[in-house]
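Heads up, one of the protein chains got dropped from this complex, but the rest are sitting where they should.
Let's turn to chain A:
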Amino acid sequence: MQFLALLSAAITLIGAIMVITRRVAVHAVLWLVVTLLALAVVFALLGAPFAAALEVIIYAGAVMVLFVFVIMMLNLGRPDSDREKEWLRPRAWLGPALLATLLCGELLYTLPFRPDDTAAPDLLTARDVGLSLFGPYVLMVELASFLLLSGLVTSFHIGRHRLRER
(Lines give C-alpha, C1' and ligand atoms only; values in the text may rest on other atoms or scores of the structure.)
Protein backbone atom coordinates (compact mmCIF):
# COMPACT_ATOMS: atom_id res chain seq x y z
CA MET A 1 0.00 0.00 0.00
CA GLN A 2 2.93 2.30 0.62
CA PHE A 3 3.96 1.58 -2.96
CA LEU A 4 0.54 2.69 -4.23
CA ALA A 5 0.79 5.95 -2.32
CA LEU A 6 4.21 6.72 -3.72
CA LEU A 7 3.04 5.85 -7.25
CA SER A 8 0.03 8.16 -6.95
CA ALA A 9 2.20 10.96 -5.59
CA ALA A 10 4.64 10.51 -8.47
CA ILE A 11 1.77 10.61 -11.00
CA THR A 12 0.47 13.78 -9.37
CA LEU A 13 3.83 15.50 -9.61
CA ILE A 14 4.53 14.36 -13.18
CA GLY A 15 1.10 15.54 -14.26
CA ALA A 16 1.54 18.92 -12.59
CA ILE A 17 4.92 19.45 -14.21
CA MET A 18 3.53 18.47 -17.61
CA VAL A 19 0.61 20.91 -17.14
CA ILE A 20 2.87 23.92 -16.82
CA THR A 21 5.18 22.90 -19.67
CA ARG A 22 2.61 22.18 -22.39
CA ARG A 23 2.17 24.60 -25.26
CA VAL A 24 -1.38 23.68 -26.31
CA ALA A 25 -4.04 24.43 -23.73
CA VAL A 26 -6.11 21.31 -24.39
CA HIS A 27 -3.11 19.06 -23.75
CA ALA A 28 -2.56 20.85 -20.46
CA VAL A 29 -6.19 20.23 -19.52
CA LEU A 30 -5.71 16.51 -20.21
CA TRP A 31 -2.67 16.39 -17.95
CA LEU A 32 -4.50 18.42 -15.31
CA VAL A 33 -7.36 15.92 -15.27
CA VAL A 34 -4.87 13.09 -14.70
CA THR A 35 -3.22 15.13 -11.94
CA LEU A 36 -6.52 15.67 -10.18
CA LEU A 37 -7.46 11.99 -10.46
CA ALA A 38 -4.12 10.99 -8.95
CA LEU A 39 -4.63 13.53 -6.18
CA ALA A 40 -8.03 11.96 -5.51
CA VAL A 41 -6.28 8.60 -5.09
CA VAL A 42 -3.87 10.27 -2.65
CA PHE A 43 -6.85 11.62 -0.69
CA ALA A 44 -8.40 8.16 -0.60
CA LEU A 45 -5.15 6.66 0.65
CA LEU A 46 -4.98 9.34 3.32
CA GLY A 47 -8.26 8.04 4.69
CA ALA A 48 -10.53 10.72 3.25
CA PRO A 49 -12.86 9.01 0.75
CA PHE A 50 -15.37 11.86 0.79
CA ALA A 51 -12.71 14.37 -0.24
CA ALA A 52 -11.54 11.97 -2.95
CA ALA A 53 -15.05 11.65 -4.37
CA LEU A 54 -15.54 15.42 -4.33
CA GLU A 55 -12.20 15.94 -6.03
CA VAL A 56 -13.24 13.66 -8.87
CA ILE A 57 -16.79 14.98 -9.20
CA ILE A 58 -16.27 18.71 -8.78
CA TYR A 59 -12.68 19.33 -9.80
CA ALA A 60 -12.00 16.74 -12.49
CA GLY A 61 -15.63 16.92 -13.57
CA ALA A 62 -17.10 20.39 -13.35
CA VAL A 63 -14.12 22.74 -13.24
CA MET A 64 -12.29 20.98 -16.05
CA VAL A 65 -15.43 21.07 -18.20
CA LEU A 66 -15.42 24.85 -17.68
CA PHE A 67 -11.84 24.98 -18.94
CA VAL A 68 -12.69 22.86 -21.99
CA PHE A 69 -15.70 25.06 -22.82
CA VAL A 70 -13.66 28.24 -22.62
CA ILE A 71 -10.87 26.79 -24.77
CA MET A 72 -13.51 25.81 -27.30
CA MET A 73 -15.03 29.30 -27.30
CA LEU A 74 -11.71 31.10 -27.55
CA ASN A 75 -10.82 29.59 -30.92
CA LEU A 76 -7.25 30.80 -30.89
CA GLY A 77 -4.76 30.67 -33.72
CA ARG A 78 -4.96 28.33 -36.66
CA PRO A 79 -8.01 26.96 -38.50
CA ASP A 80 -10.05 24.28 -36.84
CA SER A 81 -8.97 21.28 -38.89
CA ASP A 82 -5.27 21.93 -38.25
CA ARG A 83 -5.86 22.28 -34.55
CA GLU A 84 -7.98 19.14 -34.37
CA LYS A 85 -5.24 17.21 -36.16
CA GLU A 86 -2.73 18.44 -33.63
CA TRP A 87 -5.02 17.56 -30.72
CA LEU A 88 -5.64 14.05 -31.94
CA ARG A 89 -2.01 13.15 -32.57
CA PRO A 90 -1.04 10.18 -30.35
CA ARG A 91 1.80 12.13 -28.80
CA ALA A 92 -0.80 14.46 -27.32
CA TRP A 93 -2.93 11.94 -25.48
CA LEU A 94 -0.58 8.99 -24.98
CA GLY A 95 1.03 10.35 -21.81
CA PRO A 96 -2.21 11.19 -19.95
CA ALA A 97 -3.72 7.90 -21.11
CA LEU A 98 -0.72 5.99 -19.78
CA LEU A 99 -0.91 7.66 -16.37
CA ALA A 100 -4.68 7.19 -16.23
CA THR A 101 -4.16 3.49 -17.00
CA LEU A 102 -1.72 3.31 -14.10
CA LEU A 103 -4.32 4.87 -11.82
CA CYS A 104 -6.95 2.42 -13.07
CA GLY A 105 -4.53 -0.42 -12.38
CA GLU A 106 -4.12 0.85 -8.82
CA LEU A 107 -7.89 0.86 -8.43
CA LEU A 108 -8.20 -2.70 -9.70
CA TYR A 109 -5.33 -3.79 -7.48
CA THR A 110 -6.94 -2.40 -4.33
CA LEU A 111 -10.39 -3.79 -5.08
CA PRO A 112 -9.81 -7.23 -3.46
CA PHE A 113 -8.70 -5.59 -0.19
CA ARG A 114 -11.94 -5.55 1.71
CA PRO A 115 -11.80 -2.96 4.46
CA ASP A 116 -13.05 -4.64 7.61
CA ASP A 117 -15.11 -2.07 9.43
CA THR A 118 -13.64 -2.76 12.82
CA ALA A 119 -10.03 -2.28 11.85
CA ALA A 120 -10.44 1.10 10.20
CA PRO A 121 -11.34 3.52 12.95
CA ASP A 122 -9.36 6.41 11.51
CA LEU A 123 -11.40 6.65 8.33
CA LEU A 124 -13.09 10.04 8.08
CA THR A 125 -16.32 9.32 6.25
CA ALA A 126 -18.90 11.65 4.78
CA ARG A 127 -20.93 11.29 7.97
CA ASP A 128 -18.17 12.84 10.09
CA VAL A 129 -17.66 15.62 7.59
CA GLY A 130 -21.37 16.35 7.37
CA LEU A 131 -21.80 16.42 11.14
CA SER A 132 -18.89 18.81 11.41
CA LEU A 133 -20.02 20.90 8.44
CA PHE A 134 -23.51 21.56 9.73
CA GLY A 135 -22.54 21.64 13.39
CA PRO A 136 -19.76 24.04 14.35
CA TYR A 137 -19.04 25.21 10.80
CA VAL A 138 -22.55 26.15 9.70
CA LEU A 139 -21.65 29.84 9.47
CA MET A 140 -18.81 28.95 7.14
CA VAL A 141 -21.25 27.10 4.89
CA GLU A 142 -23.28 30.28 4.61
CA LEU A 143 -20.17 32.27 3.77
CA ALA A 144 -19.26 29.72 1.10
CA SER A 145 -22.72 30.12 -0.38
CA PHE A 146 -22.15 33.89 -0.50
CA LEU A 147 -18.88 33.26 -2.27
CA LEU A 148 -20.48 30.99 -4.85
CA LEU A 149 -23.29 33.48 -5.39
CA SER A 150 -20.76 36.26 -5.91
CA GLY A 151 -18.93 34.10 -8.44
CA LEU A 152 -22.19 33.52 -10.29
CA VAL A 153 -23.05 37.23 -10.29
CA THR A 154 -19.53 38.12 -11.46
CA SER A 155 -19.63 35.70 -14.38
CA PHE A 156 -23.10 36.87 -15.38
CA HIS A 157 -22.13 40.52 -15.14
CA ILE A 158 -19.02 40.15 -17.30
CA GLY A 159 -20.87 38.06 -19.86
CA ARG A 160 -23.73 40.56 -20.02
CA HIS A 161 -21.35 43.43 -20.76
CA ARG A 162 -19.93 41.44 -23.59
CA LEU A 163 -23.32 40.78 -25.11
CA ARG A 164 -24.37 44.40 -24.93
CA GLU A 165 -21.30 45.72 -26.69
CA ARG A 166 -21.78 43.56 -29.72
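Note that a residue touches a chain if its C-beta (ideal position, glycine included) is under 8 Å from a C-beta of that chain, and two chains touch if they have at least 3 such contacts; residues count from 1.
What we mean here is this: contacts and distances are computed from a predicted model.
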Per UniProt record, missing subunit out of "Formate dehydrogenase subunit alpha", "Amino acid/amide ABC transporter ATP-binding protein 2, HAAT family", "NADH-quinone oxidoreductase subunit K" or "Heme exporter protein B" is "NADH-quinone oxidoreductase subunit K"
The missing chain sits against chain A at residues 1-2, 4-5, 9, 12-13, 16-17, 19-20, 22, 25, 28-29, 32, 35-36, 39, 42-43, 45-48, 50-51, 54-55, 58-59, 62-63, 66-67, 70-71, 73-74, 76, 115, 119-120, 122-124, 128-129, 131-133, 137, 140, 144, 147-148, 150-152, 154-155, 158-159, 161-162, 165-166
